[in-house]
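The next block holds one structure in the form of structure tokens; read it before the comments.
Here the complex is missing one protein chain, while the rest keep their positions.
Chain nomenclature is as follows: A and B, assigned in order of appearance, with residue numbering initiated at 1 for each chain independently.
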Amino acid sequence: MRYYTYFPGCSSSEGGAKAYGWSAKAVSKALDVELIELDDWNCCGSTPYSSVEELASFCLSARNLAMAEKRGLDLVTPCSSCYVILNRTNSHLKEYPQLKAKVDEAMAAGGLEYHGTVRVRHLLDVFVNDIGYDEINSKVKINLGGLKVAPYYGCQMVRPRPSFDHPEFPQSLDKLVASLGGEPVPFPLKSRCCGGSLIISEEALALELIAKIFDSALSNGAECLITPCPLCQTNLDAYQRRVNQKFKTNFNLPVLFFTQLMGVAFGLSDEDLGLKTCIVPAERVLAKYL
Amino acid sequence: MERRIGVYICHCGSNIAGTVDCEKVTEFARGLDSVVVARDYKYMCSDPGQNLIKDDIKEHGLNRVVVASCSPRMHEPTFRHACQDAGLNQYLFEMANIREHCSWVHEDKGMATEKAKALVNAAVRRVYYHEPLETKEVPVNPNVLVVGGGIAGIQAALEVADSGHQVYLVEKDPSIGGHMAMFDKTFPTLDCAACILTPKMTTIGQHPYIQLMTCSEVEDVSGYVGNFKVKIRKRAKYIDEDKCTGCGQCQELCPISVPSEFDCGLGKRKAIYIPFPYAVPNKAVIDPVKCSHLKGLAEGKDVCRICEKGIEKKGLPGCEADAIDFKQKDEIVEVEVGNIIVATGFQQFDPSVIYQYGYGRYDNVFTGLEFERMSNASGPTNGEVLLADGRKPESIAILHCVGSRDENYHKYCSRVCCMYSLKYSHLLREKVPEAAAYQLYIDMRCAGSGYEEFYERLQEEGVNFVRGRAGEITNIAERPEEEGKLIVICEDTLVRRKRRIPVDMVIMSCALEPRADADQIAKTFSLSRKADGFFLEKHPKLDPVATMTDGVFVVGCCQSPKDIPDTVAQASAAACRALAMISKGKVEIEAAIAVVDEELCAGCKICVDLCPYKAISFDEEKKVSHINEAVCKGCGVCVAACPSGAISGRHFTTEQIMAEIEGVLV
Partner (left out) sequence: MEKRTRADTFIEEISAIPGGEGIRLCIQCGTCTASCPNADRMDHTPSQLIAMARAGMKEEVLSSNAMWHCLSCYLCTVRCPRGIKQTDLMHALECLAVREGSSSGRTLTPAMYRSFNDFVYSLGSLPEFGFMTWFYMLTNPLRAFRMIPVALSLLRHGRLSIKARRLTPEGTNQLKAILDKAESLGGAS
């Protein structure tokens, strides 16, 4: 049994990506991974805070890290944005002593101290590197029989350096798909941005980026996509119809969380994986496995 | 004997005086034990400065001298000679470094002055215990070893050999010529590389004073300046070079075809091959890794041998000179030389690690060397610029700074890429005049004779210069005119717009980087490597060919990326230094070395293996260690290690060192 402190992030816990949280827990259980949720964690602040109040942004992360430090385990998050923000705080506190002094002072106002010892991990990193592809493969009950899955990494899980995979040509999700019996469909835009939170304020731009991603995945033969980021999943799934409206395309690609695909291959139940929350229906493509 | 010490504090202009109060230090020195005279002066290393010392030695009968100034690495020889000139043994001199160790690294004037005083105190106490020592002279072997047969090694070898001294030229590949032999035309004159190089190569091949060994590598070097013993491995070529006429019949017959290294993999060669048409030596060589007969021998099989036997059915004879010898073995050759010139060159950066440029993924993305071979009339496409599918390109982009000026790969600028990129544009305009040529640059570095003029010429020839480094190369078209093309995405920083430039072919001007075996070369020749990986010269400005190992020189791109004119100049410089030593006939060996007191030596042999210069041997008869005075560098390892205290370091005795330490602490 492996133990990790779990930081779900707002989207994957009670937000629009709650199915990610459900499937993450279900799959972790199947892999003998215990995710112990951090008590009373606060939002990481994501891009909005880091763009407007930079000191506050570091403090938001520092509070979570300080609380996690008490337990002494790695802090694991399924959300790429939380991952990049928490990691950034860790590395900046080491690199910029002036920043550390201010963060320490602010934290003291809340009675907290952070000593920089927590390692922040992405859930995918834990699965593929701590557990390993062989172990994952051994839990597969339903071989995905060559299902063409396009692994869409998004940007913040693999960049900036250092990360656990290549910043422009990552392979971890591809290998994961292969270990589940699927056929990974590499496509050139697999680690390009989906538009992120700018889908709210600059919808046209984000839709254009999403359209390009679908085009690239589809033209390489994808039947569905998987992703390790709740914001990417929402953008690609919930806005797929708007993309079709705007660009007169007819994309019909289910977009799953990678944990959902793992759960299907492990033979876990529908409810545990939250497949019904997919707006572009996943059943069409996954029916034969369920 | 009474010590009469003279102390001289140098201002070094404002280098020292700007931070250290030299007058105060002089006054302090005046008050020290045994100090008879103390002066300060603006530039001690100058003639008047040195004369102060010489005059004082005579007038005040000084028998010890201390100069507090810069690093001994700068001027210890200067002041030692000044003492010697005035009749005082040069080892009765000590230097205190109050510049690099004091004024240049501190800001607080008060504290820097106190530190300078401490350093002077230490030097004065130490010099008290100095004893006169004599340097030794050893003869210099007039032979010279040149490692590497590119233009650098070729130039150095010719310079030395033309003076009538024996040169051993060792080259790893089957032919000399190096990278220059691969080039098409050279900038800025557009001379054909082969045309200007082959005369020199031919001279090497025929020179009575050059022993050329190709397919050879230096395995071991021992000895010291003027007296090196070198072990060279001549790899088996499986060809009797005395018999081979270079007719090329064997390579016609050979059934094994493999990618040619000389053609950067764009063309093929056979398992038995002549490296290129103008190779020197122009003889065949067999690649044991690819030859099916040689591979078969390892499994006890006897296959092929078509090169030897010919193909009877087709009436094609095998080697008519009977030059093929599959039984040939590697040969170890031992030579003795006085100087070694290392000219091992560079390798081209492999851009496949830059994923976003698509080298190795897209068909028509080439490195600079690949393009040289394509453009070369004797290359795989007979000099035609062609795409992978055989068509002529309609547009080409040349990318500068691939792997250079990049924190992620090499921080340095490779110096020659701007110029050869311009050359490529010219060649493209010549060979495919209808094609559009784009050059994507950050800066245009054209510092050299005729270089800026060459840039202007290219502007006139109609090349599209875009000031912007390529961000990525993609084949995903967004507009009709991009279909089927490679699209180079950059910012045109002069118009401040992102640009997508669709082209058929991309040429990348890749960095020049240290060779993969540089570590091994460094170990063999006792060279150090700089942070960028190239070999360390003795002084970056004033001594760019010598190294910290006396008698070993580095020339050409193995020392730092440079163009052909600079390489040739550097090679000539190293040859000159070697010849100067040969002409003198002897070299002075430093006297500050270790010495074994045979009475105290217990014969434990601990020192023998510890010596990093292999200078200690064990005398089995006397059962004591013996130190070779010429090889010993005075590093002190044996002095510290000897459990009996039998070894002492001349000029670094315990007394002297303790006095120095006390001087700093008191």
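A few notes on this one:
Throughout what follows, contacts are C-beta pairs under 8 Å (C-beta built on N, C-alpha and C of every residue); 3 or more make two chains touch, one makes a residue touch a chain.
Bear in mind the structure is a predicted one, so any value in this text is a computation, not a measurement.
Contact with the chain not shown here comes from a single listed residue; of B:49, B:223, B:468 or B:556, that residue is B:468. Residue B:405 is the one among B:179, B:237 or B:405 that touches the chain not shown. Listed for subunit A, the residues touching the missing chain in the whole complex are 10-11, 13-19, 40, 42-43, 45-56, 58-60, 63, 84, 88, 92, 95-96, 98-99, 102-103, 105-112, 155-156, 159-161, 167-168, 192-193, 195-198, 200-202, 205, 209, 234, 238-239, 241-242, 276-279.
By the touch criterion stated above, the residues of subunit B touching the omitted chain are 356, 401, 405-408, 442-443, 467-472, 489-493, 496-498.
FYI, only the chains that are shown with their structure count from here on.
Residues 355-356, 474, 476 of subunit B are the ones touching subunit A in the complex.
Those residues of subunit A that touch subunit B in the shared complex are 166, 168-169, 188-189, 212, 216.
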